[in-house]
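The structure appears below as structure tokens.
Yeah, one chain of the complex is gone here, protein chain that is, but the others are all in their spots.
What follows is chain A.
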Amino acid sequence: MDSVKDASSRILNILNDKLKTDANISDSIVTTIYEKAEKIANEVLMIEDKKKINWDKKIDDILTSKIFGYPIMLLLLGLIFWITIQGANYPSQLLGKILFGLENKLTEFFMYINAPYWLHGILVLGMYRTLAWVISVMLPPMAIFFPFFTLLEDLGYLPRVAFNLDNFFRKSGTHGKQALTMSMGFGCNAAGVIATRIIDSPRERLIAIITNSFVPCNGRFPTLIAISTIFFSSLVSPKFSSIIATASVIGIILIGIFITLFVSKLLSKTILKGIPSTFTLELPPYRKPQIGRILVRSLIDRTLFVLSRAVLVAAPAGAITWLVANINIDGISLLNHIAHFLNPLGNLMGLDGFILLAFILGLPANEIVLPILIMSYLSTGSMIELDSLDSLKNLLINNGWTWVTGLNFMLFSLLHFPCGTTLLTIKNETNSTKWAVFTALLTTSIAILVTIIVNLLSILFK
């Protein structure tokens, strides 16, 4: 390596010797490149003189305007959720009828072959029922929601969202690009965490990582939609029910964004102090969306991916839940023991022990929280046919749910610890278990705090 050292010192000598003039060499190099590029471009470009209206700019003026920017954003989001809620209802019921009809057939079959009680329990009441729920409740909204979301991405709307929100993030002492990574989080929080690589400053990147799960991901949307349809649409006449359900989902999202900004600010004022770095966000041109590709990508890449993950996790989780619900200690099931233990905290948060247990068991994937909860309610209470949202509503109300429970359930789902995949991604991206644990603790504390406050307020104003 001596020859290299020798060479580099000789080169450094020459450089020191020759570069006496303080004329900026870098500038000179860059200028040479840019001038040549400009020259070539001028030679080969032919721009038609007819006055073309710059549509991109016209649209941007409206979409990112101070007055219309936010309303349009909310309207677009609202429209998508409304279509999802409206459209998912019927196919959900149909799928439910088919799948739960099949459950009866399966039960008959198990009776016919004289299968032991526990085998039927684990396989049919545990695994199959959870799977049937995951598919009938989640598939239709996903199949409607994802193509629309992908459409917005393909059009180039996401950077406009980031542009609109940039100001808020800067005020929170963080990077404007966090608006983009947050938007990615609506798709999947793990993907959102990976997307934070576009933020250069380690401090700002860490804030974006920690707060990413405060926006609901695809796995949580179906749950939020189902609960809001059940509890908030019944507050008004059926005519407006889906509008109210939409409004409450949007409300939850806005709360999520607010908490994101609030926690970002908190972090940037305390353990992650620093000055926000400036950046230029490029608004890409609008592009004609490719409908075919959008459908393929959103249905295969996203819908099937999320669904298969849910199914993979839900099957064993369903079996475990059934077992926990049916193994008795001192005449009371293990499930009841745990739920009983969690109940005081649950009640304080306006929830109950079963709900908290469902969230804990749902750590591998948020998609299965509701199915697990249904499982545990069903295994203890009366057996009812569960083939529609109405019967779900009855089940929940029989187990003491009110709209306050529904609201707190949604809030806890929004704010609690990120799913297992996201936590692993955080660990990988930050190269430390510490930040993953910190994120889980911080988010869960906030979730507990918020639900307790909401619960106390609801008692106070009863």
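Definition applied: contacts are C-beta pairs under 8 Å (C-beta built on N, C-alpha and C of every residue); 3 or more make two chains touch, one makes a residue touch a chain; residues count from 1.
As a working rule, contacts and distances are computed from a predicted model.
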item: Absent chain [UniProt protein name; select from "Spermidine/putrescine ABC transporter permease", "Acetoin:2,6-dichlorophenolindophenol oxidoreductase subunit alpha", "Stage 0 sporulation protein A homolog" or "Small GTP-binding protein domain-containing protein"]; value: "Small GTP-binding protein domain-containing protein"
item: Residue of A:Lys66, A:Arg287 or A:Lys462 in touch with the missing chain, whole complex considered; value: A:Arg287
item: Residue of A:Ser28, A:Asn114 or A:Thr270 in touch with the missing chain, whole complex considered; value: A:Ser28
item: Interface with the undisplayed chain - residues on chain A; value: 1, 3-4, 7-8, 10-11, 14-15, 18-19, 21, 23, 25-26, 28-30, 32-34, 36-38, 40-41, 43-48, 50, 52, 153-156, 158-159, 177, 180, 194-195, 197-198, 200, 202-203, 205-206, 272, 282, 284-285, 287, 290, 293, 297, 301, 429-432, 434-435
